[in-house]
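With one protein chain withheld, the remaining protein chains of the complex are depicted in position.
We call the chains A, B and C, going by the order they appear; numbering starts again at 1 in every chain.
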Amino acid sequence: MAEESRAKVGVLGASGYTGAELVRLLLRHPRADIALLTADRRAGQEMRAVFPQFSPFPLPKLVAIDAIDWSAAALDLVFCALPHATTQKVIKEVLAQAPRLKVVDLSADFRLADPQAYARWYGHEHAATQLQREAVYGLCEVHREAIRKARLVANPGCYTTCAQLALIPLLKAKAIDPDEIVIDAKSGMTGAGRAAKEEMLFSEVSEGMHAYGVGHHRHMAELDQEFSLAAGRDVVVSFTPHLAPMNRGILSTIYVRAVGPAAAEDLHAVLSKSYANEPFVHVLPFGEMPQTRHVRGSNLTFIGLTRDRIAGRAIIGAALDNLVKGASGQAVQNMNLMLGFPEAMGLEQVALFP
Amino acid sequence: MAEESRAKVGVLGASGYTGAELVRLLLRHPRADIALLTADRRAGQEMRAVFPQFSPFPLPKLVAIDAIDWSAAALDLVFCALPHATTQKVIKEVLAQAPRLKVVDLSADFRLADPQAYARWYGHEHAATQLQREAVYGLCEVHREAIRKARLVANPGCYTTCAQLALIPLLKAKAIDPDEIVIDAKSGMTGAGRAAKEEMLFSEVSEGMHAYGVGHHRHMAELDQEFSLAAGRDVVVSFTPHLAPMNRGILSTIYVRAVGPAAAEDLHAVLSKSYANEPFVHVLPFGEMPQTRHVRGSNLTFIGLTRDRIAGRAIIGAALDNLVKGASGQAVQNMNLMLGFPEAMGLEQVALFP
Amino acid sequence: MAEESRAKVGVLGASGYTGAELVRLLLRHPRADIALLTADRRAGQEMRAVFPQFSPFPLPKLVAIDAIDWSAAALDLVFCALPHATTQKVIKEVLAQAPRLKVVDLSADFRLADPQAYARWYGHEHAATQLQREAVYGLCEVHREAIRKARLVANPGCYTTCAQLALIPLLKAKAIDPDEIVIDAKSGMTGAGRAAKEEMLFSEVSEGMHAYGVGHHRHMAELDQEFSLAAGRDVVVSFTPHLAPMNRGILSTIYVRAVGPAAAEDLHAVLSKSYANEPFVHVLPFGEMPQTRHVRGSNLTFIGLTRDRIAGRAIIGAALDNLVKGASGQAVQNMNLMLGFPEAMGLEQVALFP
Partner (left out) sequence: MAEESRAKVGVLGASGYTGAELVRLLLRHPRADIALLTADRRAGQEMRAVFPQFSPFPLPKLVAIDAIDWSAAALDLVFCALPHATTQKVIKEVLAQAPRLKVVDLSADFRLADPQAYARWYGHEHAATQLQREAVYGLCEVHREAIRKARLVANPGCYTTCAQLALIPLLKAKAIDPDEIVIDAKSGMTGAGRAAKEEMLFSEVSEGMHAYGVGHHRHMAELDQEFSLAAGRDVVVSFTPHLAPMNRGILSTIYVRAVGPAAAEDLHAVLSKSYANEPFVHVLPFGEMPQTRHVRGSNLTFIGLTRDRIAGRAIIGAALDNLVKGASGQAVQNMNLMLGFPEAMGLEQVALFP
């Protein structure tokens, strides 16, 4: 794509939170035009009926996916923000009709490369195994070059982006013991999506905290795959997700043991060096820990590392906005890589605090 | 100032919330450079120590106001986000040293044009009455032309911006009875500033609501002045501010009576027509009411109007982000006007929801 | 019922918030035993599966209403916390089977005494007009004697309890102008119930405020009825409900004009005198305004009154917990009256703040 060209993009599933966040970012992206928005159950409505914050902005009306003529649409790229399992069928069909279309998929459907791992974690065979093989895992800081050439990118999960950015450089450097990693993660409520469920009502989840999916959360499959790849051996971590009464933000508190004589300061140095030139990963000075509110609305991840009082152990904190770097912001970052745009384009927002 | 010129700007009082919000906006303003940040009690520190969200960005160190050589600084404009009463002394001194400097003042010090009204509401004589006379009241949509030529602009208060945008067109059009206006306003906690006070602690103000300053809030003086100007006669309204457990947002619910045969629909038409070409005021379709969350982080004000069940009466809702259109966003909008920049420059952010 | 007797009570609709609140209060009531809990969709489950806070307490299993043998159940009183419209059919049927059973109904079904007013506000004929005529409106402080003798009590709504306690003494005393009353009410989210609706999700309603039902909220019918009764003439008020990001609490800010020479202090004296001996209504010193958090979890209503700056006008604040005095607490208070128990029995909890 030529340097000054523009891209026509679509969002499949625009009535959910990641869909809305894509629209927020794309509306201000210097080289992307929103040409298509879908929402099957809200087809025919204006986006403002679904998300009133877009009321002042001209946007295409919501349509049903089945009503799209993909070749007439002539899109350069679509973001797919549809539910798990539906997604693989939709993308298979869309790419059959428009094979040159590029796709950034925000669901979990194409994150696992191994069909057997997929079947084990999700309880059914994958419906598009060829695409599964083709898909590139879209953690930009780790798989940047493959993403540039990809047609289909599997945007990572929010929990897993946060934990991977904190741990992958340390695993690659063999600086920590892969057998003693505990990840305690806290997420804001938007991570649970917009489906109307009793357990997500304000009065159910405000003023309290709880863990969920303890011992068997599906995001673990993604962690296993990427951590093992980074370490060059099997890695299985303890991981517990929690819900906190806030809209946005993931905070991962990670307990690790340094290998051999390495001190906490050495681990910090590994992280600092890894991310010295990354636009969206910021390593705090040694001993400072991040807060989710300081990255809210931005595509940044803040990482901090502190010495534990137990010799040889360290505690890492990583914070990101689950809807931005944990979903739609990273999706736009992937689009930028796939379309040859500057990687940070349209993602320069400074965090909204307070 | 030439079309492609850039502006060197400063922020006096950068350690408060409106100061931080100015930095957030100015960091991404295409033609402004942050050349000076002050915070007397934090002088010598980095901005990141005061507001960690700025950690990745290069910013000048915080200095004390007294340490500034104003002619060497060679600024084009300063934003003054200092406490009430201090402000008038500081600005008087600064303008004495740098008479060609432009100033946008976010305090209440220069909002009242009448020295007697000032003395009555604040209990002391104004310390810079000449500047008080010079200052232009900075509600952009109402005083745009005067602002373009001003050296000193008094940025309006958050409550008053919200109420004025809803009512001034109706008062000017003599469409509502000026003697029967009730304004019930709800504000997020950032409106109360960053001073460490017991009554602003999380545990004091979360999970509950209350009114404050009932019957005697100082913002009323500003409303009296501008409403009377708009109506061409004295206007005194009932106004009650409340604190709600949220960070940002003001919601004004306003009860009015239409004059003569005018129906609620006519009032709505007056508002729609007034704001048809305004970039930052959006009038919702008749009968829809705004939510603060849908303007969060943006410079927009949403206004809605609904028929009351009592004949001849209407209920108006107006929502804005108290730190943006209610403070720092409007201050940047004023800067744009004063420096000849496009009025909306650097203020295009779409609201952050959820 | 003899002084030391105990009562066997049931809760129809125990899986909602008012149902849970009834269980919370009844578990610690010295003379009530919970003998029956219903929840049609959760029939067969333990209460702890629906509300884990009851996990340590022995409670009857949830059953379906249709499965109950009302004469075998031999209850003294049931609380009915079922949805609107369903309720009238259920109560009609239950009382047909168990005519000596006493009923406190928490729905809106029996609050309006006038069948025509009911049909106009709800759009259909009432299905139990005879019971509608029999039902006593259960605002204890106003209709105490009728409640003592009632078989069927219509527990008032949360908004209306709050506004009535603030205004009825003033209307009765003809101290305020009935034609110029504006009630601006703010409610916590539990007032909207536990039904899984998108607009009640945490991420939809946290961090923001909005009005709803503007100009046509059904609670107005109840206000019209009771205010007109108190004033001895037709009274129609402006009333706007809002949702605030908190679990519990209603704050009503009420704008009134004193009649004739009466000053705000006189209005305050009327309220103070009216409630001098009431256990659950507390009038704050003149000029102090209430906060919802200070009545949280208690059956108290706090009322404050302040002079407006406009001569002859006053601003009243009233705060209660919508689930206690606004629903289940008042329902227990009604039970106490109906069964001859001390009126405050089981309702002595001190507010939970912070």
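In this text, contacts are C-beta pairs under 8 Å (C-beta built on N, C-alpha and C of every residue); 3 or more make two chains touch, one makes a residue touch a chain.
Keep in mind it's a predicted model, so treat the numbers as computed, not measured.
Although it is not drawn, the missing chain touches A, B, C when the whole complex is taken into account. When the whole complex is considered, the residue among A:R120, A:R133 or A:H210 that touches the unshown chain is A:H210. Considering the full assembly, B:R194 is the residue among B:R48, B:R148 or B:R194 that touches the omitted chain.
Contact with the chain that does not appear here is found for just one residue of C:T190, C:S238 or C:T306, C:T190.
Panel shows chain C; residues 17, 20, 23-24, 27-28, 51-57, 190, 207, 247-248, 282, 284, 290-291, 293-298, 300, 302, 348-354 of it touch the chain omitted from the view. Contact between chain B and the unshown chain involves residues 17, 188-190, 194-198, 200-207, 245-247. By the touch criterion stated above, the residues of chain A touching the omitted chain are 180, 182, 184, 186, 203-204, 206-212, 214-216, 220, 236, 238, 240, 242, 244-249, 251, 253, 255, 289-294, 296, 306-310, 313, 315, 317, 319, 354.
Please note the rule applied: only the chains that are shown with their structure count from here on.
The centroid of the Cα atoms in chain A and the matching centroid in chain C are 46 Å apart. In chain A, the residues that touch at least two other chains are 17, 190, 207, 247.
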